[in-house]
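Excluded from the complex is one protein chain; the other protein chains are retained at their positions.
Then we have subunit A:
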């Protein structure tokens, strides 16, 4: 579904991604794990068109998308749920969700998807008229995910959905990610919480200073000594 080949991304003079290549097959959950500043979020931003790679190719559903602007990539069925939640604080929950479907014109489909987001996140229905800025951290994360789903994506990019949440909530969010995946959406998950990410993913890539240093099935990586030492705390 997505194939990234040898991309190089720079922030000014800083070489942030050094020849990153990986791929995602339809129906998978793939996770990118790594420490702060390794380049995980940069990879997501490059795929979704918020950043432009200097070289390399990105193909989505067989079509090259590198160098395309974000709205064209969203239109092709990829939705990016950015890091740090970033809800529209002074808009209601419902308005936030409606903006997730900004590029769609099928009113009926949008109404159906709004309903299914409310079924998946009952909290959001309770608070649909409330300003998004008044929600708790966990609710804002659910809203950000719901908003990304409103684009009816084939591929969902999730950037650190566990950031700043209590362990119990993290569990809940990850369960929801799994459910979303089971209902047919491919997921690319970026996480610092490697333990949690590896427990739900099919495959994983480990990023270090802008390079992919390890790749494999999530379960294998979770049991490898190297990973345990570096990312799983023992």
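Here is the rule we use: a residue touches a chain if its C-beta (ideal position, glycine included) is under 8 Å from a C-beta of that chain, and two chains touch if they have at least 3 such contacts; residues count from 1.
The criterion applied here is as follows: contacts and distances are computed from a predicted model.
Peer 1: Mind telling me which option in "ABC transporter", "Aspartyl/glutamyl-tRNA(Asn/Gln) amidotransferase subunit B", "sn-glycerol-3-phosphate-binding periplasmic protein UgpB" or "Ion-translocating oxidoreductase complex subunit E" is what UniProt lists for the chain we can't see?
Peer 2: "ABC transporter"
Peer 1: Given the contact definition stated above, which residue among A:34, A:100 or A:161 touches the chain not shown here?
Peer 2: Only one of A:34, A:100 or A:161 touches the chain omitted from view, namely A:100.
Peer 1: From the listed residues A:61, A:91, A:110 or A:163, report the one that touches the chain absent from this view.
Peer 2: A:91
Peer 1: Decide which residue listed in A:66, A:147 or A:203 touches the omitted chain of the complex.
Peer 2: A:147
Peer 1: Can you work out which residue in A:50, A:163, A:200 or A:230 touches the chain that's missing from view?
Peer 2: Of these options, the touching residue for the absent chain is A:50.
Peer 1: Please pick, from A:134, A:183 or A:223, the residue that touches the omitted chain in the full complex.
Peer 2: Counting the whole complex, the residue in contact with the absent chain is A:134.
Peer 1: If you put the missing chain back, which residues of subunit A would it touch?
Peer 2: 48, 50, 69-71, 73-75, 79-82, 86-92, 95, 98-100, 102-103, 129-131, 133-134, 144, 147-148, 151
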